[in-house]
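Quick one: the structure is below, questions incoming.
Note that one protein chain is taken out, while the other chains of the complex remain in position.
Order of writing sets the chain letters: A and B. Residues in each chain are counted from 1.
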Amino acid sequence: MVLQGIAKGLYHRKLTIISLIILGVIMLSGALAPVLAPNDPTLISLENKFLSPSIQFPFGTDHLGRCILSRLMYGAITSLGSALVVMSVTITISIIMGTLSGYMGGRVDAFLMRLCDMILAFPNLVLTLVIVGMLGPSLINVIIAMVVVQWVWYARIIRGMVLSLKERSFVLSAKVTGTPDWLIIVRHILPNIIPHIVVLATLNLGMVILHISGLSFLGLGVQPPTPEWGAMLNDAKQFLRSDPRLIMFPGTMILLVVISFNLLGDALRDAIEFRES
Amino acid sequence: MNSAKVEKEIMNKQVVLNLKNFQAHLPTKRGVVRAVNGINLQITQGKVLGLVGESGCGKSITCLSLLGLTKEKGWVIVGKAQMQGKNLLALDSEEIRRIRGKDIAIIMQNPMAAFNPLTTIGQHFLETIRSHLSVSEKASREMATKYLGHVGLPQPDKLMKQYPFQFSGGMLQRVMIAIALAMEPKVLIADEPTTSLDVTIQRQILGQLARLKEKARTGMLLVSHDLGVIAQMADEVAVMYCGYIVERAPVEQLFNNPLHPYTRALLASKPQMQKKPLQAIGGQAPSLLNLDVGCPFLERCNEKNRRCSHYKQKLIQYDHKHWVGCAKYSAEQRMLNHGLA
Partner (left out) sequence: MERFIVNRIISLVPVLLGISLLTFILIQLVPVDPAEVYLRLSQIPPTDEAVAVTRAELGLDKPLYQQYFDWLRKVVQLDFGLSFVTKEPVMEELLYYFPATLKLTAASLVIVLLISIPLGVFSALYKDTAFDQMCRIFAFIGASMPSFWLGFVLVYILSLKLDLLPVYGRGTLAHLVLPATTLALGSAAVYTRLLRTSMLENLNQNFVLYAKARGLKERLIVVRYVLKNALIPVVIAFGMTLGHMLAGSVIVENVFAWPGVGRYIVSSIFNRDYPVIQAYVLFMAVNFVLLNLIVDIICGLLDPRIRLGGDR
């Protein structure tokens, strides 16, 4: 029993460390792509198309003769970067809305919650897709659409947390002693909410990445020639038969990143649950 | 054949369940939980054996492990639990299943959580009957209605179609009793049958149990921490502490002449009509994890002497039917007392 427990802990920790390393390497290679990338990711040279890996093109080239490794590295910025932007904007909006709604109650709360109900009545990918459709295909519109659809979900959860925190003795005693509302929110409410939200956000980052690259795969997100993993898959799909490498590279990257975020989120959740129990 | 031997023979025939040196231990990462440490109990036909003790003293584990019902995996159960010449602890899973609910029925504490919320009361009844007897659905339905009527539930036909959430705790407890008795078990184990119920309902339930036991000549093991319940129901009482039986006696004898300091403390903590202040038992029971040598009650005992710290817990016959496990009553100590006197 003892050994099993320790083994389980290590197993989790080991996986967590591995996923952190994977994410670190990918993010770093994305950030340093302008320095490290062997080639220009958008340079088309038709005489170099479908090349096998070589010193000049470590992962080979695609159907337009572009360096796959360089495109993967630059793609990391677009894929991961846009997911992080979506998540941070979503979280910011939902913390403001959720706290407002939960703390103030009354009409503000009623209005915001009806709005949430309305948005939640739609399957979220459908709504994202349609907002992008209305605004027109582009990465920025994908980001907007995802934020619009997702903030609702977090805002609801945050509102619930605020409602229960509001009744806790430390908040009540702060109120009795005349602490101003903003100070109560900043000092007592937010610090209790943010750790949970970070866990949720990490757990959902994988899903956000899947959605963004999925929309890019449909051609609705990142527009060519900007490198992005989902868009690379879209380019590659017609060469599945002749050159399956083109499919494997970007797909593996997405899978790796999503698994890593999910593992990280699980580990964070375990840690936070452990701390509270 | 002398008369003592004949008496013993008769006794043996009437014993329906005999626990011999029964032990239940659970190895965990923090050490072995010694929940039950070699107890001996006999349940006799038509009689009620009361098992009292604080929560966590091993009462429930005794009842559950007897039938292989412990929730955690890894319990080590040693000893014998003999019923009709069979040792329950040595049976395979199908053999023990046939005994559960049929020869030995259990009434559990907290009836509200004991029923499947998704199926009707009737279904609970029928599935039990048909797990043990090959009778038609119609016949088992009639049986069910009959026994629901026996425990004083009105309109049994209607109740059969209802769901557990539509019942009160007291009603569900009656249903449990009805299910238990429908199989005419040889032994009925009632584990805190009234703890979660209102006082008025408690009395009704106990009355019902007593009457039904009389009628069916069922041997009953009544587990409770409530001495009032025990006094009302039991013929014989065993007091359990830290996985040991520390005293065993017929009910009047135990209440009139408690021998073990723990039994005395228990009785002193029970409200009486006379306005004496209630005595709480000081301190806490030691963890079942680190039971060392010596009397387990040592630290809380106010009658201890120097022999207690290396006393090996065992029952000593004090009187014809009165047994106690305390260094004070050991042979040496008695000799010592006589010597001094």
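Please note the rule applied: a residue touches a chain if its C-beta (ideal position, glycine included) is under 8 Å from a C-beta of that chain, and two chains touch if they have at least 3 such contacts.
Just so we're clear, the structure is a prediction, and the values are computed from it rather than from any experiment.
The chain that is not displayed touches the following shown chains in the complete assembly: A, B. Of the options B:101, B:156 or B:243, the residue whose C-beta touches the omitted chain is B:101. Contact with the undisplayed chain is limited, among B:179, B:206 or B:308, to B:179. For the chain left out of this panel, the touching residue among B:55, B:166, B:256 or B:305 is B:166. Checked against the full complex, the candidates A:83, A:112, A:143 or A:254 give a single residue touching the omitted chain, namely A:254. In the complete complex, the hidden chain is touched by one of A:106, A:136 or A:178, namely A:136. Not every partner is drawn; the one left out touches chain B at residues 64, 67, 69, 71, 93, 97-102, 105-106, 108, 110, 113-119, 127-128, 131-132, 163, 165-166, 176, 179.
Think of the hidden chain as still there; on chain A it touches residues 4, 114, 117-119, 121-127, 129-137, 206, 210, 213-214, 217-220, 230, 233, 237, 240-241, 244, 247, 250-251, 254-255, 258-259, 262-263.
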